[in-house]
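Shown below is the structure under consideration.
Yeah, one chain of the complex is gone here, protein chain that is, but the others are all in their spots.
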């Protein structure tokens, strides 16, 4: 069960959540147009990054659309508040989406930073295995967020270990390659690290929200957190990588 | 709460609003076809403007579709009038959309007017920060439009300050660059200023509508205002910039 | 109010209307595929006509889809007839669509007939102003079609004046340019005139239908009239212009 | 009225029909991807055939989607059987679709077989006129399929005359052109005749189904018949023509 189903909402609370859901999927649709139409601006070897941003955009668009529709049908206005209707809301769709997007987002980084050969294969395997490990353990944990019993904390902790593994490898990937890259893009390459760090940490924050702020307002905060995290970690990140790819391409006499 | 939920509507009032919503999203879909299919008519450096018009079109299409569906489900015909049904209508979706479109629309201008380097970066930051500032303060204010208490006026005023900052920078961008541009496009460049000024001022007008004309007819006027503003500030503006980009491209021996 | 909401329908009447609506939007979707995929068959300067047919197709597709869905939800089978359900049907969506499509359709003609310079600008302005004048005055009139009071006739007459202005300029555009065009396309150019004349006159016919044939069968006739008019004035017209553009392009050594 | 509305269905009967409808529209969507992405594999002059297959795919996709949704909403599970719900099912949507697809399918044949000049124009006119004659007379007849009174048989017979005219011209088109074509494609060209003959004859079979097998199982048989006919006469036929076009193109030193 998710805590979203344990509250009633006033007009502002309910519609703010509804608004940010719309913002979320509209941003993904907008990003899809952007990445598809600009993918030819880089050298062929980097183009795959934009294609993969397109993959991320469409899958996230569908997930956020479903989340948004669930929100609509799980509550109805009874004249005073939004109360439970005939279905239940669920955040689990997000985890399904992450299991597509997390491996793909990390793969994009390897491509744009020009990682190849064994380092590429090893990076890709670690990212995929640790990524899926992080997501599916967290998925199991979030089913216990209402009562917040042991499984909530145990699975959340195991998930966090995987998260740290990912962060460590991302750090090494960024700072191990930044030296090889043209001087003018180095600040952008480092920005990838900070952007990823900042936005990815919002997800465990949203996981913990029921423990921190167990109320209708906490739900609003959680869904805003998720939406900001999604837009930054998928769209802004994708644009940043595309800009790096474009500048590196120009440097290599595109 | 939005004033739309405080009235009942006769057949004409209700269906006129429904019609203009359809006009709104159909115009965005039509624009999407146009911008995607004609984006190759300009030099690569200006092409991004058409791509960004595509981004604006798709995100606005989705937002206006949602608004339109909310209108449908928030009211039902009881044989005499359209009365409230089991959900509430909300204008807040528009603000979400603006927070994608306003920064993008202003970025298009910098691209087409050939602004580069530090001026580009500075313009882009001011436009984005002031744009989001204007929108999110206004968003907070509009929740108070029914009772029109202090927050409605205070947040609206703060929003207006940001708006003036944007207008000032748009003015400087237009008139500071028009001299550099080929003589034949100068009237069009100045038209960008007037078109933007005229259409953007409709949005605060719609914000104020409940204070000016607090009735079902005022709702009709508000939604027509929004739709005209959307079509002019997104579609017509995008076409105008595309025409300028095309003419400048030809001038630079496209 | 529209007369559609004043009748009940037997199985054949109701489903024929439902069928022709489906024919309408499927034809627009089919046309969209055609125009997008064949737009590169002409010289660049004529290509915009196919793009604009694409614009017309998508916006008309959406409008006819809405009309079709309204028909579905406005009536339900009670075991003997289709009777009114919880919403109302409305033809006003068509007028919204025309206000996108009429200016665009007439612009296509100017492009394919090679009109340029001042004649182009003047033609485009007259077509747009008179087109919107015709549509919005008719839009006001059709709200009075049930009682058919003075506004129905007065606004319809004013609309007709605009219509005559358009027809006059179309005639002049066709016959003033046909001489300049390669001999082999001249019959096709003249066909544009007759096709436009024949199909556009169906729209005022549909407007008058409640005055001519005020019954469920009259509704069927009206919706068939609209659909034939839409297919001919948008799809067939667009194909005709595309064929002319292709032949002229070949003639100019494409 | 259609006989589909005169029966109740057990689980297998109802869901088999539901399944084959899904197969139908998914096949059209799949075909759309195929024809759009492979249209550049032939010489420009034959490419239009793939484009037209795209037109057929999208219009049939929409029609079969509507049919499928009607089936869903026209019946509900009452715990024992699927019984009538608040709308009626109708096959008439098919006829609307045919009036787009039949002329287009026959046009594709003329294009791929390289028919040009007067023979092309004559063929195209006969195919279109006889095609629409066949479809609309059959459409009138099928409204009488429940009582199977005179109009059912009379209109069906008139329709058949048009059908025979089409078959005769198809035969002549195939066997009159096969000699001119490269030896290796001749078997494929003859296959077009047999494929068309076999699949098109299923449609009058489905028309007659209420007279042959007037039961819930007959409905299942009818909808399977339609779906097989649709997939063969549109998708397989389109692929066959595309393969012929590709081989002829290679032969002409593509």
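Letters A, B, C and D name the chains as they come in the text, with residue numbers starting at 1 for each one.
The definition used in the following text is that a residue touches a chain if its C-beta (ideal position, glycine included) is under 8 Å from a C-beta of that chain, and two chains touch if they have at least 3 such contacts.
Model, not experiment: these values are computed from the prediction.
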### Summary
Out of D:33, D:150 or D:197, only one touches the absent chain, namely D:33
### Summary
Filtering A:100, A:154, A:167 or A:211 for touch with the omitted chain leaves A:100
### Query
Touching the left-out chain: which of A:48, A:126, A:178 or A:243?
A:48
### Task
Could you list which residues of chain D touch the chain missing from the display?
11-12, 15-16, 18-20, 22-23, 25-27, 29-34, 37-38, 41, 72, 76-77
### Task
Since one chain isn't shown, list which residues of chain A touch it in the complete complex.
1, 32, 36, 39, 44, 48, 51-52, 54-59, 62-63, 66, 86-88, 90, 92-93, 95-97, 99-100, 104, 143
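The rule is short, and it goes like this: only the chains that are shown with their structure count from here on.
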#### Entry: Contacts with two or more other chains, residues of chain B listed in rising order
32
### Message
Based on which chains touch which, is the overall arrangement a line, ring, star, complete graph, or other?
### Response
line
### Summary
Pairwise, the chains that touch are A-B, B-C, C-D
